[in-house]
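Missing here: one protein chain of the complex. Every other protein chain is in place.
Let's look at subunit A:
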Amino acid sequence: MAAGVAAWLPFARAAAIGWMPVANCPMPLAPADKSKRQDELIVLNVSGRRFQTWRTTLERYPDTLLGSTEKEFFFNEDTKEYFFDRDPEVFRCVLNFYRTGKLHYPRYECISAYDDELAFYGILPEIIGDCCYEEYKDRKRENAERLMDDNDSENNQESMPSLSFRQTMWRAFENPHTSTLALVFYYVTGFFIAVSVITNVVETVPCGTVPGSKELPCGERYSVAFFCLDTACVMIFTVEYLLRLFAAPSRYRFIRSVMSIIDVVAIMPYYIGLVMTNNEDVSGAFVTLRVFRVFRIFKFSRHSQGLRILGYTLKSCASELGFLLFSLTMAIIIFATVMFYAEKGSSASKFTSIPASFWYTIVTMTTLGYGDMVPKTIAGKIFGSICSLSGVLVIALPVPVIVSNFSRIYHQNQRADKRRAQKKARLARIRVAKTGSSNAYLHSKRNGLLTEALELMGTPEEEHMGKTTSLIESQHHHLLHCLEKTTNHEFIDEQMFEQNCMESSMQNYPSTRSPSLSSHPGLTTTCCSRRSKKTTHLPNSNLPATRLRSMQELSTIHIQGSEQPSLTTRPLPTTSNESQGIQGKTKVKCHK
């Protein structure tokens, strides 16, 4: 329960009087407030700085150091104050958590120092408020990565026999710094990529003349040498691709990835060339296929982080680029049309058609101005100048916007993903907290049953019981208990509910079992006996298997295994209540 809300508990309990005339059962007794202590100020001395607060403020969170009796260990009898030999700066945040219910993370603090302090005071960092949670998580992740990097460089020489051969190979491919072999492989492939690219380039350079024929490019002069080089590179690339395919944890995903497509496209032309050497018609197409060899240069992106980031940012700015392209196309079409009609009149005009004018428009708008096409008429020149002026605007304006969008969108994408993941985690935590509090109630109800039974017998055991749950919690549970009595229904946890649903539809839950609402003379006995009846009425463990199977068709509720809860215990809900549960259960054993 949140901090200040604990202060509203008296109000909620008082408002429960509104249920009284409606209820038909008598209400359970309120937990006695034995410790009628007046609210007192306590002094917390943290490394010399004194903080003062009310005792009840600290007791709002009984499962932390300051809220429980654990702080008694730090009580100094001589000065009548609690002394903590810890950092007073962080203590300020911790104390504000008790006061306001929100835990903040101060940005100037070191993240691990803060974590240590929280651990000391028994506060989970998950409850940091929304305002500071993102910052906290970011810093924590950064720190963890830094530590992990340090660890990695330390453990570089250690061998990990636990990983399979395939996994080690994949790790070596992805991260060349893991072993020397991986590093060697990395440099070798890099070298061969460079060789291949340079070969492709040099192939086309004119290499001097062979006596008796015209100038030949190097590729045709030393064709054997170049062929050998090409073969060697392609063999290396093929081997690399096959190795990566073998080592990939998910082959299907690997095949679909961009890098593997680039690999395939880079080596395909060679094999296709091997296959179809003689066919004359196709050799023309084959020549153009060699163009794809230039894709080998993209293989460098595995070797360069920067290339990868560039590719990613281009991808994420696709819409911006698309808009730029679209507006450019619009402008080009408009000006081309205008220039065409303007120059139609002049003789020997180069503007033979609108598509022919496209070239002029593009060259003019990008301020290149080759001069191979120039307007001759006056109208043409006027529109030509308008075209070049607007070209400057159309191109120069969006580009800075796009550039700034790059970084903004890049960071935003990353932050949005982070926030989405965090939101899921937050909702899960809130759900856990909610079920925690309701489970706490269900749990203490079981304990409370014993308390009441013992009270009826006259044994003053409640003092022991009272210590396991704080006064505020027991009052809250009493409130929930009153609501149960008012409506004649009880709270149960989800598992039991689903089991009951299942079993009720299986056994045609008899209506006689539903609590009758007419008043009975001996209401106390009916209510109590109904509760005891409930503990014995639990799903039988010897249901025929066929009925279970038919039930699976009827309901989509996941049937939880074959284990059935025993008669007197129910599955313990949360770990935080485990100690209480164990205490409760041992008490049962002793006093049965």
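In the analysis below, contacts are C-beta pairs under 8 Å (C-beta built on N, C-alpha and C of every residue); 3 or more make two chains touch, one makes a residue touch a chain; residues count from 1.
In the analysis below, contacts and distances are computed from a predicted model.
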Check your understanding: Unshown chain, UniProt name, "Phosphatidylcholine:ceramide cholinephosphotransferase 2", "proteasome endopeptidase complex", "Kv channel-interacting protein 4" or "Small ribosomal subunit protein uS9m"?
Key -> "Kv channel-interacting protein 4"
Practice item. Specify the residue from the set A:C25, A:V94, A:L118 or A:A247 that touches the hidden chain. Key: A:C25
Check your understanding: Out of A:R13, A:K71 or A:H303, which is the one that touches the chain we can't see?
Key -> A:R13
Check your understanding: In the whole complex, what residues of subunit A lie against the chain that is missing from view?
Key -> 1-5, 7-27, 29-30, 33, 38-39, 99-100, 434-435, 437-438, 476, 479-480, 482-484, 486-487, 489-494, 496-497, 500-501, 504, 509, 513-515, 517-519, 523, 534
